[in-house]
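To start, the structure under review is shown below, and the notes come after it.
One protein chain is absent from this view; the other protein chains keep their places.
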Amino acid sequence: MARSDFRFAHPLRVRWSETDMQGVVFNGNYMNYCDVGITEYLREVHAGDVEQLRHVFERMYVVKSTLEYHAPARFDDEIEVCVRTARLGGSSQRVLFEIHRGGAHLLSGESVYVYAHEGRSERIPDTLRARIRAFEAMAPEE
Amino acid sequence: MARSDFRFAHPLRVRWSETDMQGVVFNGNYMNYCDVGITEYLREVHAGDVEQLRHVFERMYVVKSTLEYHAPARFDDEIEVCVRTARLGGSSQRVLFEIHRGGAHLLSGESVYVYAHEGRSERIPDTLRARIRAFEAMAPEE
Amino acid sequence: MARSDFRFAHPLRVRWSETDMQGVVFNGNYMNYCDVGITEYLREVHAGDVEQLRHVFERMYVVKSTLEYHAPARFDDEIEVCVRTARLGGSSQRVLFEIHRGGAHLLSGESVYVYAHEGRSERIPDTLRARIRAFEAMAPEE
Partner (left out) sequence: MARSDFRFAHPLRVRWSETDMQGVVFNGNYMNYCDVGITEYLREVHAGDVEQLRHVFERMYVVKSTLEYHAPARFDDEIEVCVRTARLGGSSQRVLFEIHRGGAHLLSGESVYVYAHEGRSERIPDTLRARIRAFEAMAPEE
């Protein structure tokens, strides 16, 4: 997939605390970068009030993540976390991630989120669903 | 203060993710070690049921911390987090920490905790207070 | 896969700092648990001197990770990180992870590691390869 397939990218700078003894970003920290990415993506797409957004975040649970590490990020690197919704179900959302540094493609990821509250899955709010579909230019739901 | 001035020590092994590019533990992670230390200290001292303990943890807020770094811990080091209550007020607790690796004294710390719930300070439960005083062989309260 | 398919398990207790606002372990932290798991697994399997082990750790890079989250771990939970080598190539190792809490299966994971130094892949040391094959009762290499 090309960097251009993403309509959303969020810039980050690698922090010292995120590196490890190998002098590169510790692998668990890429999950944090993706987490910042989905937060900022939903802020952009949702375009609504902050309380609603918080309500959404509190109901998003990751059920599966896959990360492919192509090249390491290093301290002080300016990276971009690219985020895209690939599929939107009734209560689940499949999200693709890429991390780039300039022309270098560092990471590809994919996470499946389910919306749930107190252990039960919930339907993703209709306003949010509509906005995601519009943002991603997805075909309307039947 | 000598290592022997502490009646409680909790062993930990330094994780890869806790190191940074300097090849030593990132300074912010020592706070996590102290936090694990106070948790295990209260478990030992409290000796009560887990639900009560959780209730306590949810009410403990740090208001001040001081850390002095004498020597760095490195990946895979087996360290000991020593914990001691130095003062016990109505709703506050001053706690001393030391981190040792064998004979090497790596860190001295001090934190003041206040007990609070929904923004208001609360009295530390009497059972817990009594147990801490007994554990530390503090003079009884008047 | 059953818990019994793993010959190695490492116990951990969930730290306060590893939870998030949802009251469960933040998803990125499971990567850290798996990282502690592979470290302890290699210590057990390698059974050699610490310097050699460090040499190994400094050369292990994750190229792909998949995590499936079945149920959340919570603060103070005593969990077990189960680790097993599923495939051992010349310079790569595919490792399976499971995290359990008592009878509850919380997470399944898989990571592919490559051995590399200064950007070039290296053959996994023969002693380590032999020990892993023996530990896992893998068929001998032709």
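Note that the chains are named A, B and C in the order they appear, and that numbering of residues resets to 1 at the start of each chain.
Methods note: a residue touches a chain if its C-beta (ideal position, glycine included) is under 8 Å from a C-beta of that chain, and two chains touch if they have at least 3 such contacts.
Predicted, not measured: the structure shown is a model, and the values here were computed from it.
Touch with the chain that is not drawn comes from one residue among B:Glu44, B:Glu58 or B:Glu136, which is B:Glu58.
Where chain B meets the missing chain, the touching residues are 21-22, 26-29, 31-32, 35, 58, 61-69, 72. Listed by residue number, the positions of chain A touching the unshown chain are 15-17, 32, 35-36, 39, 50, 53-54, 57, 75-76. Listed for chain C, the residues touching the missing chain in the whole complex are 16-17, 19-21, 23, 26, 28, 75.
Heads up, the rule we're going with is that only the chains that are shown with their structure count from here on.
The chain with its C-alpha centre at the largest distance from the centre of chain C is B. A simple rule picks the central chain: find each chain's mean C-alpha point, then take the one closest to the mean of all protein C-alpha atoms, which gives C.
Centroid to centroid, with C-alpha atoms defining each point, chain B and chain C lie 29 Å apart. Residue positions of chain A touching 2 or more other chains: 21, 26, 28.
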